[in-house]
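Just one protein chain is left out here, and the rest sit where they should.
Think of it as A, B, C, D and E in the order they're written, each chain with its own count starting at 1.
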Amino acid sequence: MTEHEDRQARYDRGMAVFNEVSGGQGQAVIDSLADVSPELAHQTIAWGFGEIYRRPQLVPRDRQLVTIGMLTALGGCEAQLRVHVNTSLNVGLTPAEIVEAMLQAAGYCGFPRALNATAVAKEVFAARGLLPVDTGE
Amino acid sequence: MTEHEDRQARYDRGMAVFNEVSGGQGQAVIDSLADVSPELAHQTIAWGFGEIYRRPQLVPRDRQLVTIGMLTALGGCEAQLRVHVNTSLNVGLTPAEIVEAMLQAAGYCGFPRALNATAVAKEVFAARGLLPVDTGE
Amino acid sequence: MTEHEDRQARYDRGMAVFNEVSGGQGQAVIDSLADVSPELAHQTIAWGFGEIYRRPQLVPRDRQLVTIGMLTALGGCEAQLRVHVNTSLNVGLTPAEIVEAMLQAAGYCGFPRALNATAVAKEVFAARGLLPVDTGE
Amino acid sequence: MTEHEDRQARYDRGMAVFNEVSGGQGQAVIDSLADVSPELAHQTIAWGFGEIYRRPQLVPRDRQLVTIGMLTALGGCEAQLRVHVNTSLNVGLTPAEIVEAMLQAAGYCGFPRALNATAVAKEVFAARGLLPVDTGE
Amino acid sequence: MTEHEDRQARYDRGMAVFNEVSGGQGQAVIDSLADVSPELAHQTIAWGFGEIYRRPQLVPRDRQLVTIGMLTALGGCEAQLRVHVNTSLNVGLTPAEIVEAMLQAAGYCGFPRALNATAVAKEVFAARGLLPVDTGE
Partner (left out) sequence: MTEHEDRQARYDRGMAVFNEVSGGQGQAVIDSLADVSPELAHQTIAWGFGEIYRRPQLVPRDRQLVTIGMLTALGGCEAQLRVHVNTSLNVGLTPAEIVEAMLQAAGYCGFPRALNATAVAKEVFAARGLLPVDTGE
């Protein structure tokens, strides 16, 4: 396997992982970056998913809990949070667990970040017909 | 008083505080979260205003100076800053004091954050007919 | 139940939750703040653990995954991360899962944050005799 | 020279520097802040460009590399990044160098920040007819 | 007045302002940067205090409330927070008001930032013999 072949292999592996958990959003990432930074698209997929996400040390559901925490804390990552709320639903987190993670965020990064993240979750849930959320209360 | 009654009491107290300083924005917060995370709405009001904001150790005007500093520094909190610029005006800060706090922010969190916050202030001032700001210069 | 009694009840509830998951660190939090900001200590325990953490919508293990993500992303929270790495071990996360969450963080908040968090994890694992971590590789 | 004259001199100097590197965007900054915070506009120009940017210790191209790194890392500075991607092109950075700086950012502040910055770069490049970027790959 | 003379005048003005509010810490700032970045020291004093802080639109006490909010929100600014807690006391904020501002911060930037800032306040209060804080509770 040459370096070029390996590069392709990791990319293919990452694309398979990303498409599986994101419900087939891989091509959209590639397309949006094709004419400006194809290498960033490549690395998002090949490294982020082909190297890291696929590792068995954390199952996808658990990775999503960590990721929702990080994106909520960072702020200004609404586009990425949208993808990851969708992905979280795809890998088995419930709407109630997702909004609870964002409530937990209020105490660690403050209410504004928690409110902004929850607004993104609401949009995603609405688009998937998951409102109102049954939080068991 | 049962736990449930107390929970309601704190909420009622927080809603009264929030409505007073925000000019009646409490129901909008509740409504926006009702079908996605009612607990986040509850805690924003019951804890943020019923437990913390109402404390006498800082008057509302002073809390708003702190809060404008924090929201400007955090970045990506335009929605919350909009509420708090309005609230700041309601509790006695002048437009000139608000924009001066954001000018002070340039030195502590940089010009981009100061410029973004000032753009929000401008929107709020415009909606309330407070432009141009008389900064005494 | 008077307001004062309820305040105490929430605090007691939070202290029980925090002590259970943190291995009895509650008094240390209270002591460290007793002469400077007892209310901050009270709210950390009574609200953070007596209101939020105890909710059944996310089990402690899942809350810790979210929290590790947030503290890693925030940066500059080494003291809190130390408590939460300990807590994470107490509620069932393995060392391998914790460092994997921090590896995942490299892609979402960058390698410096991931490296700083992992250094804290290493300290905690060392103190508990958990090195070397068996990451299955 | 009186204090007032000096204040004007620094402003004029800053406006000349900013207009040269930004392609004449100075008046837009002044206009956008004229009725809300003229002092913030003044200091952006007089201090940011009349005092700092004009210093010979770093040439404009190098300042732009630093600035793109900072704005990408901060997040939530899309408006400022737009100005600075334009400025970067004006002072000699190529589109390929700009997107490479943002790819480098993926490793230091994470992919979400890198992706958001690259989306801004894409908009600017599109408006200037610079797509597709020739990254030499 | 030549450009050089004016530069000196602003610096002198800033040094007078900074020394007054900080209790004479100006020379320490200058000394610490003298052999590495004298221009950063100059601008901290000449711009930060000679241009901005001295403006009458906010009194020093109010600037300190904003600044405590910002430094708490930024995180990782313990050294600057130490100076500003001292300055806050010098310009009339009480220990109880300072810790209340940091309690308010818990809701806007999360408990970890609030706890870290309060730890700095505690150090400063201890050094000035101001513990325990009388928070009126």
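Please note the rule applied: a contact is a pair of C-beta atoms (placed from the backbone, for glycine too) under 8 Å apart; a residue touches a chain by one contact, two chains touch by 3 or more.
Please read these numbers as outputs of a predicted model, since none were measured by experiment.
Enquirer: For the full complex, can you list every visible chain touched by the one that's not shown?
Expert: A, B, C, D, E
Enquirer: Just to verify: which one of D:A9, D:L65 or D:V91 makes contact with the chain not shown?
Expert: Result: among the candidates, D:L65 touches the missing chain.
Enquirer: Which candidate, E:D12, E:E39 or E:D134, sits in contact with the chain we can't see?
Expert: Only one listed residue reaches the unshown chain, and that is E:E39.
Enquirer: Kindly note down the residues of subunit A that lie in touch with the hidden chain.
Expert: Residues 1-3, 5-6, 9, 39, 43, 47, 51-52, 55 of subunit A touch the chain absent from view.
Enquirer: What subunit E residues would touch the chain not displayed?
Expert: So the residues of subunit E touching the missing chain come out as 32-40, 43-44, 48, 70-71, 74-77, 79-80.
Enquirer: Please give every residue of subunit C in contact with the chain that is not shown.
Expert: Output for subunit C: 75-76, 95, 99, 102-103, 106, 110-116, 118-119, 121-122, 125, 131-133, 135, 137.
The definition used in the following text is that only the chains that are shown with their structure count from here on.
Enquirer: Which chains are in contact with both subunit A and subunit D?
Expert: Correct list: B, C, E.
Enquirer: By CA centroid distance, what chain is farthest from subunit D?
Expert: C
Enquirer: Which chain's C-alpha centroid is most distant from that of subunit E?
Expert: For subunit E, the chain whose C-alpha mean is farthest off is A.
Enquirer: By how many degrees does subunit C turn when fitted onto subunit E using C-alpha atoms, rounded in steps of 5?
Expert: 120
Enquirer: Measuring from the mean C-alpha position of subunit B to the mean C-alpha position of subunit D, what distance in angstrom results?
Expert: 30
Enquirer: Can you tell me which residues of subunit E touch two or more of the remaining chains?
Expert: 47, 52, 55, 103, 106-113, 135
Enquirer: Examine which chains touch each other and state the graph shape they make (line, ring, star, complete, other).
Expert: complete
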